[in-house]
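With one protein chain held back, the other chains of the complex are shown just where they sit.
Labels run A and B following the written order; every chain starts at residue 1.
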Amino acid sequence: MSDIYVVLSVNLLIWFSLFGYLFALDRKVQKLKKMLEND
Amino acid sequence: MLRNIWKFLLLIWMGVVIWGAFTYTPTAKALGETTRILYFHVPCSWVATLSFLIAAISGILYLVKNDLKYDLWAENAAHLGLFFTVLATITGSIWAKVIWHPFWNWDPRETSIFILLLIYAAYFALRSAVEEDEQKARLSAVYVILAFITVPFLVFIVPRIYDSLHPDPVINAQGKIKMNGKMLQVFFASMAGFTVIFFWMLRLKVQTALLERKLQMRKFKKLTENRDV
Partner (left out) sequence: MAHRKSNFIHKSWAVFRKDIQLEFRTRYVINAILMFALTVLTAVSFSIGPLRLRVEIGAALLWIILFFSAMSGLAHIFVREEEQQTADTLRLFSRPVNIFLGKWFFNLLLLYSLEIIIVPLYFVFLNVPDPVLSIFLPVLFLGSFALASASTLIGAIISQASARGALFAVLTFPIVLPVMFSGIHGTQLSFARASFLDCLSDLQVLLSFSVVILTGSVLLFEFVWRK
């Protein structure tokens, strides 16, 4: 039964880091676009 | 908004994959519930290897065409490659700990992913040791190509030397895949999903880098304009 928690935590690790990365990337793109518009 | 619809589709697709991995698929006998890790761990390794291929191709393109944008593709592919290699190593290690107890065994798959990690690390070490952009691009392109041509040897050698602890009787991702129909469906769906995620991230990163450069050039222009006045 405890095995399933391992799978869940692995999933959490992957999706958390993936979405974190994607989110950070997206924010950076938005920020840069704004800076370019302001100039 | 219509342009972004594929992002929502991707989200739904991966949602279905995750649901399928947890409920739709059966488990393999020897592995129990931990079988399900396979639908997430293997795609990470796959993407890590794909990044390597993309970086090598970008390297070749840079050497041929001498356009620094190819170096951007190579560097960012390598970034992502490193990211997914670390993910694959950690998830693989957790999986190994649960099944065979030691965190690390130096079996062929683990060894291969570790070598990939070393190659990426070496790539970035080289880049940080060279100041000038053109030189940096040129030398790192040569290195990643050189590293890539050693891959066939590694694929051939690594399994020979050590006995594999990877669950070959059940899952053998290199040769025949002894998974039943349901497992295969979810597996390939996950692989496809991860691949799309990878290319999305890569494109985002390259776009970011290009935007940054645009910004830099504008700042530089402004500086020089002001000085003239």
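Points to keep in mind about this one:
One rule holds for everything that comes next: a contact is a pair of C-beta atoms (placed from the backbone, for glycine too) under 8 Å apart; a residue touches a chain by one contact, two chains touch by 3 or more.
Keep in mind it's a predicted model, so treat the numbers as computed, not measured.
Partner chains of the missing chain, restricted to those shown and counted over the full complex, are B. Interface note: of B:Leu10, B:Ile57 or B:Leu154, the residue touching the hidden chain in the full complex is B:Leu154. Although one chain is not displayed, chain B still touches it through residues 63, 115, 118-119, 121-122, 125-126, 129-131, 135, 138-139, 141-143, 145-147, 149-150, 153-154, 156-158, 160-161.
Heads up, the rule we're going with is that only the chains that are shown with their structure count from here on.
With centres set at the average Cα position, the gap from chain A to chain B is 16 Å. Partner chain B is touched in their complex by these residues of chain A: 1, 3-4, 6-7, 9-11, 13-14, 17-18, 21-22, 25-26, 28-29, 32-33, 35-36, 39. The touching residues of chain B, counted against chain A in their complex, run 18, 22, 32-34, 36-37, 40-41, 44, 83, 87, 90-91, 94-95, 98, 197, 200-201, 204-205, 207-208, 211-212, 214-215, 218, 222.
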